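Apart from one protein chain that is not included, each protein chain of the complex appears where it belongs.
Going in written order, the chains are labelled A, B and C, and every chain counts its residues from 1.
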Amino acid sequence: MNGKYRILLPVLSLAFLLAAVFYLQPRAMSYFGLNLLFNLAVPIALATIAQMMIMMVNDIDLSIGTFVSFVACVTATFLHDTPVLGVAILLAAILAYAGLGALIHIRQLPAIVVTLGMSFVWGGLAVLLLPSPGGTAPVWIRSLMTVKPPLVPMAVVACVLIAGISHFLIMRSSTGTLLRAVGGNAQAVARSGWSVAKLKAGAYALAGFFGVLSGVCLVGLTTSADANIALRYTLLSIAGVILGGGEFTGGKISPVGAVIGALTLALAGSFLSFMRLSPDWQIGAQGAILILVLAVRLLFSRRNRKWKEAAQNG
Amino acid sequence: MQQATGAGVSAPDAPLVALTDARVHFGAVRALDGVSLTISPGECLGLIGHNGAGKSTAVNVINGGLTPTGGQVRYLLADGRDGSGLADAQACGIRSVFQELSLCPNLTVLESLRVIHRDLTGIGWRKVAQGRIAKALAEIFPGHQIEPGMTVGELTLAERQMVEIAAGFSDGRMPARLVILDEPTSSLDAAIARQLLSHINTFCAKGGAVIFISHMLGEVFDVATRIDVMKDGRIIASKPTSEFTQQGLIDAMGHVAAEKSAARAPGSAKTELGEEILKTPEGLSARKGEIVGLAGLAGHGQAEALARFYMSRSGKLGQVKQPEVAFVAGDRGRDGVMPIWSILRNLTLTHLPSLTNRGLVDRDGERRLAADWRSRIGIRTDNMDNLILSLSGGNQQKVLFARALASSAPIVVMDDPMRGVDVGTKQEAYQLIRNEAAGGRSFLWYSTETEEVCQCDRVFVFRNGRISAELTGDNINEENILAASFEMQGVGT
Amino acid sequence: TTDKRIALSNNYAGNSWRQAMLESWEKVGSKAVSDGIVAAADAFTTSENQATEQAAQIQNMILQGYDAIVINAASPTALNGAVKEACDAGIIVVSFDGIVTEPCAWRIAVDFKEMGRQQVEYLASRLPDGGNLLEIRGLAGVFVDDEIHAGIEQGVSENASFKIVGSVHGDWAQDVSQKAVAGILPSLPEIVGVVTQGGDGYGAAQAIKAAGRDVPVIVMGNRQDEMKWWAEARDADGYETLSLSIAPGVGTLAFWVAQQIFDGAEVPKDLTVPFLKVTQDTLDETLEATPEGSVANVEYSQADAKAVISDAN
Partner (left out) sequence: MDKSFVLKLTDLPRRPWFWAFAASVLAFGATTYLTDGRGGAGLLSAALTFAAFSAIVGLGQMFVITLGPGNVDLSIPATMTLAATLALKFMHGETALVLPGLGVALLVGLGAGGFNYALIRLLRIPPIIATLSASFLYQSLAIWSNRGLRIKPPEVLADFTTGSFFGIPNMTLIGLLIAVLSWIVLERSIFGRWVSAFGQNTRAARLSGVPVEVVRAVTYISSAVLASLTGYFLASFSGGAALNMGAEYLLISIAVVVIGGSSIAGGNSNVPGIWGGALLMFLIVSMLNSYGLGAGVRLIMTGTIIIGIVAAASGKGRAV
């Protein structure tokens, strides 16, 4: 898909859904309403960015959901009780991610299997930490997540910040450019004398970092954690990246698109709930929306390709 | 940070790079077989040779990307020291523009520079990168349409090539002192190629050095100060340009003319040809029992024409016992070999439906077929159950031949099938093809080697994706083929 | 309260208990609407059993302007953020079964711990000599699982003749418990009783039968298929046991409590309902009243709610 228009489809889908939600529930069109619609999308957006970092280097992470759950458990326990130890654990988790990235590249392991294994490991650690839901959110993160900035609600500010920062990090900075280059043509990167293993470790570390942010924010919103709290983030994050115009291979990703994709998914849930569908069909409708948006993507790319071919022949 | 392009730092005579007796072997293939060359500031070295002569390998050795298995590469660093290896090559100001494009399609033009220039970091690197690439593009290709913010994947092939060339000449912390251009003009049109050539002239006049590889001999004559001719991993001629004539160059490169009449078995052309059994929209046609050659320089649309034809004639819903066409791949890794299978399984794949009884493969029949072809075509292995990758490239290629010929398809499509095949085997394969043709099969044979094309009953020469000439009978000769494939004034016809 | 709108926020619909709960709600709620007692009684279920999704659902309900939200929560604490927002918006929040700890909400609690303890107590009355027990737990990391487990531990410590020799996670699913029990049985000594969390007794019985062991006293969880199996075993060889679980109809009690709060009743924040116990004596009548494949149930009326409230006051 054309890079410039890559962002167009997610923006349109989001705008369309938002319009539908406002039509169904005019009350949502307010400071208060927007915050309610979007605040739980903030950790999803962060997890989606984490997944995007992995997909950027042509891998896929099946463990991001359990990883965020693990981080949530650490946040609600260690980070609250003994902040120094808590920070140390989270740093170690990020390092573990970096190590995985290097291991996957050096040993030529399939990322999908390694992260599948890791999903069990993170899940087990989370259950060990919190056998029963509980823990307490550190006060600072709680107040950060419930802050009421003037004019624009926190959720919107946070999403704009996440999109902006990750866009800067990945799309603008010189290191981000190198990381994307690994996804685009790892051989060319190696030929220019870079260590692809180090770059991959870097991408994974970034994924770990955003996963940590996601878990911390989540606890800030829910005030406590449980070991299963974010399991569905794995599939949500993959879907979010794809909805946001990203692709599984080729380093073709868009951080802004990923955030918008996450928001679209969150909004789709609200939309379905405002539609007052029968509970039987609420799950199926989510699948249908996913299929619909991806099918539209096909139309876009088809048209684009035709146009390009015509231009080249003419 | 920015220094003048191509500032000659060292004395004009001290060579920037010296290659002594460099050897590179890929398994049995001797890509470089003892190459010695030097290049000094102000020089433009033209490197020519047939496909697979080892030019690209030499480039990779010179730029430090490939460590030779034998011999030496030394760089003269800016501070006068000697060095070796990738890092020193970069520090010496050696830049390469590779034959296969090596840009990342997901990056923009200016971002592509970041991968090559290590010093592009920190705040404002985009501005610097944009400045460098825009300046280089404007200098080399005045009037170009490329914006630094465009995504590489959306550029045309020619535009990507222009970006790579510009990146090679662009300013950097270490200015470019030697730029290696591996077939840079293959996808550029004449006007833009001209711009490049004149830039090379200015660059060398200012003390820069260039290695220029091209199949367009006219260009090489225009731009090179010295021409080295490579053949089978060696440099067989090295003289100042003025001492070559174009005809002399072709003679040096070509090696078929003398053997041609011998290679062409008498009577092969006299086989009674049957009715026309294929005709494609782009103008290819063949009769029953005819060997049709596709010639021209690599990458001018021959492979695509073959694949298009094959796809249109082979079924999608089931593998049939009597396929209309069979395919012999030349790019084995991409189009032919099943890497985790045995030789046996690789060999029987296309013919499998005829060896199948109610869905189950008749394994004894399969073995018999494989044993039969093993002896017919001489696959050098003690056990057909060995992995296909345990074979040498030439023998792998024989397996792919056998895969297609074992089927009963009346038409066989061959996409440069003799890559990496040794001379003896080639002769066997030619004989095999002739016999099969005599038996009524038709062949569509694309080859990068003129020698092979000259064996055909009819030849279509491709240029820029179109058929530029159709040769038959005595018109099939090296001169005519070269003339139709090269864009060259005054040679051949 | 004729203009009040009440919503049910439900986190899971994947088993017969929840389906019975939704059905009771639908029945009682639509009757109340047609009687003009409330304006709406809508039910919402999240697509996956996740606290994050339920929190979003509650936030949507706030936006939709419901006057009361009745919650069966995925997590006792993880919804507190959303519940607080609802309270701040002036919405009455009543939680039941899976209760929330946020102080502004009402809780109709079942004493899960007591439920675990009573299982052991019942076994002690049946088997004075004590013996080895197998424990089937629910889903790791979930509140109810931990509570019932704690109750069982307490019961065992009160009745020292019992010993838990094996513990498995059955995820509250018939097939998972069957698998887990079958896996641990071979390494266990003789077992006199199985303590469960509801919904997994039948699977345990199947596994034990398959292993060729005598079926011990398995405490059941009011599922129709369990009770049917129990009745058949009783008719065959006089099998005796106890079955207890929270009635899915508790949702309707929560509905009426919310209505009473609108009505101005003084309702304490913490209410308790007894769990529904099926004994050897009540087995037949309960089985008869329970639809096939469903769960033993009681639906509550406005009068019941008033009685529960006045008892608590």
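Assume contacts are C-beta pairs under 8 Å (C-beta built on N, C-alpha and C of every residue); 3 or more make two chains touch, one makes a residue touch a chain.
Predicted model only: the values in this text are computed from it and were never measured.
Asker: Just list which of the chains on display the missing one touches.
Answerer: Missing chain, whole complex, touching shown chains: A, B, C.
Asker: Hey, which of A:Ala92, A:Ile112 or A:Val152 is the one touching the hidden chain?
Answerer: Of all options in A:Ala92, A:Ile112 or A:Val152, contact with the hidden chain holds for A:Ile112.
Asker: Check the options C:Lys179, C:Arg234 or C:Lys306 and report the residue that touches the missing chain.
Answerer: In the complete complex, the chain left out is touched by residue C:Lys179.
Asker: Return the single residue from B:Pro353, B:Gly440 or B:Gly465 that touches the missing chain.
Answerer: In the full complex, the listed residue that touches the missing chain is B:Pro353.
Asker: Out of B:His117, B:Arg177 or B:Arg403, which is the one that touches the chain we can't see?
Answerer: Missing-chain contact among the listed residues: B:Arg403.
Asker: Just checking the interface: what residues of chain B touch the absent partner chain?
Answerer: 307, 310-311, 314-320, 323, 326-327, 329, 334-341, 345, 349-350, 352-353, 356, 359-361, 363, 403, 407
Asker: If you put the missing chain back, which residues of chain C would it touch?
Answerer: 13-16, 18-19, 23, 47, 140-141, 166-169, 171, 173-176, 178-180, 182-188, 202-203, 206-207, 210-212, 223-225, 291-294
Asker: Need a quick check: the contact residues on chain A for the chain that isn't drawn.
Answerer: Per the touch rule, chain A residues meeting the hidden chain are 60, 105-110, 112-114, 116-128, 131, 195, 197, 235, 238-239, 242, 248, 278-288, 290-291, 294-295, 298.
Everything below uses one rule, namely that only the chains that are shown with their structure count from here on.
Asker: Can you list every chain in contact with both chain A and chain B?
Answerer: Touching chain A as well as chain B, we find no chain at all.
Asker: Based on the averaged CA atom positions, which chain is farthest from chain A?
Answerer: When every chain centre is compared against chain A, the largest gap points to B.
Asker: As a quick test, compute the distance in whole Å between the mean CA positions of chain A and chain B.
Answerer: Whole-Å distance between the two chain centres: 43.
Asker: Just give me the whole-number Å value for how far the CA centre of chain B lies from that of chain C.
Answerer: 72
Asker: Distance-wise, how many Å sit between the C-alpha centres of chain A and chain C, to the nearest whole number?
Answerer: Taking the mean C-alpha position of each chain, the two centres sit 35 Å apart.
Asker: Counting only residues that touch at least two other chains, what does the list for chain A look like?
Answerer: Not one residue in chain A touches at least two other chains.
Asker: Tell me, which residues of chain B touch at least two other chains?
Answerer: None at all.
Asker: Chain A touches which residues of chain C in the complex?
Answerer: The touching residues are 10, 13, 22, 42-48, 50-53, 55-57, 59-60, 62-65, 75-82, 85, 139-143, 145-147.
Asker: Over in the complex, which chain B residues touch chain A? Could you list them?
Answerer: Residue positions touching the partner: 65, 86-87, 90, 98, 102-107, 111, 114-116, 118, 120-122, 125-126, 151, 153-154, 156.
Asker: Contact residues on chain A for chain C in the complex?
Answerer: 25, 27-28, 33, 36-37, 39-40, 43, 126-127, 130-135, 146, 218, 221-232, 266, 269-270, 273-274, 276, 279, 282-283, 286
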